[in-house]
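Handing you a structure now.
One protein chain is absent from this view; the other protein chains keep their places.
In order of appearance the chains are A and B, and numbering begins at 1 in each one.
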Amino acid sequence: MYSVERGAEMENMCREDLMNLIQSTNFTVIEISMYLDTHPECPCGLSAYEEYSRMLRRAVDIYERKFGPLTIYNVENDGSWDWVQSPWPWQKGCDC
Amino acid sequence: MEASCDVSQFDEEVRMDSDEKLSAESCSRCENTCSNCMRPEMTPGGLCGNRPCGAGSNNGPGLRPNIRPGMRPGGRPNMRPGGPCVGRPCGGRPDIRPGGNCGGRPCGGRPNMRPDGGLPEGWRPSDGMRSNSVSSDMELHSEWNCGSRMIRDNEGRSMKVDCEGQTMSGCYMNDPMERLGDAFPPVMAYVPWQQWGDLYEPECGLKQGTIFKDLNYVFCGTRC
Partner (left out) sequence: MWTYIKMLEYPVDIKTTNAALAMAIMSQLGGPDGEKGAATRYLSQRYAMPDRRVVGVLTDIGTEELGHEEMVSTIITQLTKNLTMDEIEKSGFYQYYVDHTIGIYPQSAGGTPFSAATLQSTGDPIADLHEDLAAEQKARLTYDNILRLCKDEPDVYDAIKFLRAREMVHYQRFGESLRIMQDNLDSKNFYAFNSAFDKGSTCS
């Protein structure tokens, strides 16, 4: 669950840990969204959505500021187009 | 309704049907006014905002709304994420029941069966195909597909008989879905509404492929 302490913790995370946090929180938000599609009035689902989507926004903000853009809408350029500077998601493990 | 392609007339009929259903079954569960339901759309089922967590609007009378212990509508959710990060246990091979063979004679194979199956004197088939009878047996059995049906007499008494008109006994079980009355007509598939339940922590949920403990069915198959 998101809390102020967790927010401070995020600030100090390395790239990989923060990406793991984003992936698991993003997944939680996806799950709850899909649940809400068929249960749009469920107070539990709505409440969980609020909590996790807030946590996700916070984590993504920190990640993009420190490690580079995740979407084309938050690219902070420093003389060149940062969107294409970081590796693509499949370029891992096998040294692709 | 007469043959017609009059859109407004058709919409009106759909809307009225749905409003009746909502006022009878759904809206009684909430404090909200159901002004949204009056919208002439084809989507009346839950617009009035009173399908609480996971409850279908087709619930029959007497079903409690889907509120779990510790969960208050509008309040903090009963989330309690946590616990071991595992799916449903694998278990052994299931006990294979003899399909539909419940010791009685199978339906449909008997020669010279009259359509009414020789009902007792003064009894006739009940309207509709299902009963509202409540089975105390909550287990899911395959034996209830023996063709049972409700019959009634002129004084309104009803009873359950098998497909040959014989009184039900022994291992004939009621289909648990019968308890929901007319909510589940035949020739249609039904998946139960998911009810809000325990969640995995996000990290565990990602690992499991779902955050909902109720939906986590792991694969356990092996073959030499």
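Quick notes
Simple rule for what comes next: a residue touches a chain if its C-beta (ideal position, glycine included) is under 8 Å from a C-beta of that chain, and two chains touch if they have at least 3 such contacts.
Owing to the predicted nature of the structure, the values given are computational and were not obtained by experimental measurement.
For the omitted chain, the shown partners it touches in the full complex are A, B. Touching residues on subunit B toward the chain that is not drawn are 1-7, 9-10, 14, 17-18, 21, 42-46, 56-58, 87, 182-183, 185, 187-194, 206-210, 212, 215-219, 221-223. Residue-level contact of subunit A with the missing chain is found at 19-20, 22-23, 26-27, 30-31, 33-35, 37-40, 69-73, 83, 86, 88-90, 92-96.
Heads up, the rule we're going with is that only the chains that are shown with their structure count from here on.
Of all the residues in subunit B, the ones that touch subunit A in their complex are 46, 49-54, 71, 73-79, 81, 193-194, 196, 199, 202-203, 205-206, 210-212. Remark: subunit A residues 1, 20-21, 23-25, 27-28, 31-32, 35, 38-45, 47-48, 52 touch subunit B in the complex.
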